[in-house]
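The complex appears here without one of its protein chains, the remainder shown in place.
Right after this comes subunit A.
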Amino acid sequence: MTETRPFVEIRHAKKSYGSLEVLKDINLTVDRGEIVAIIGPSGSGKSTLLRAINDLDPLTGGEVILDGTQVNKALPHRQYEKHINQMRQQIGMVFQHFNLFPHLTVRDNVVMAPKLLKGISEDAAQKLAEEQLAHVGMLERIDYYPSQLSGGQKQRVAIARALAMKPKLMLFDEATSALDPELVEEVNQVMKTLAQEHMTMIIVTHEMEFAADVCDRVIFMDGGVVVEEGPPTVVFQNPTQPRTRDFLRKHLSQYEKEK
């Protein structure tokens, strides 16, 4: 029996904190090279879903499968740790607040994990750092510390750090929400470059314009369920669900006002 499975598959994902159900049976697939935006009101479970994909917030039910391998496999503790560390090396993640390592230079932020986990040589590490930092336009800051960078620069380094592990999948949790407005574009630009290179990406965002521009598919979540999904043209211009329309009316008008 052969079946071609989607690249990323989330099946019956459930998550509760005590009696609070944050994710209620979410099913979602992402193809290789596809770029998916997750939008929705605050508290709808977007971050929880994203963080379940690399098991940072473990699901209470359901499964996450990446390229044929279940991420949240039921294994004895020790084996599970090995397995999940292996899986996480293949899943890059970018946080709202960058979470760069302040005690390391930009170079070491990028190559610490590859050196430690892949045992690459000093020379290879230097090359990797240069290559990844050039990619995000941060090569000239290779010897700086994070404290010497602007927010946009920090986020670009954080993206380079994630890419240095050569992940199959990139997760972005509101990568530009903590940035001053004038710094948003430089980070968006880097993400657009990745899109052109067909990196598979799942992007939680509040920026509707960016989602419309870059993403192949938009997923609207509310109250722990996927309310609506489809190509941006459909979801943004002809949403079928009242909740989606409500949400977009607020957010698009906000965007209009900013302009």
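Basically, a residue touches a chain if its C-beta (ideal position, glycine included) is under 8 Å from a C-beta of that chain, and two chains touch if they have at least 3 such contacts; residues count from 1.
The criterion applied here is as follows: contacts and distances are computed from a predicted model.
Engineer: So which of "Inner membrane amino-acid ABC transporter permease protein YecS", "Succinate dehydrogenase/fumarate reductase iron-sulfur subunit", "Phenylacetate-CoA oxygenase subunit PaaI" or "Ubiquinol oxidase subunit II" is the UniProt name of the chain that got left out?
Structural biologist: "Inner membrane amino-acid ABC transporter permease protein YecS"
Engineer: Just one of A:N27, A:N99 or A:Q237 touches the chain that is missing; which is it?
Structural biologist: A:N99
Engineer: Sort through A:K15, A:K46, A:R88 or A:R141 and give me the one touching the missing partner chain.
Structural biologist: Here the residue in touch with the unshown chain is A:R88.
Engineer: Using the document's contact rule, name the residues of subunit A that touch the chain not shown here.
Structural biologist: Against the left-out chain, subunit A lists 54, 56, 81, 85-86, 88-89, 91-93, 95, 97, 99-104, 112-113, 116-117, 145, 147-148, 158, 161-162, 165.
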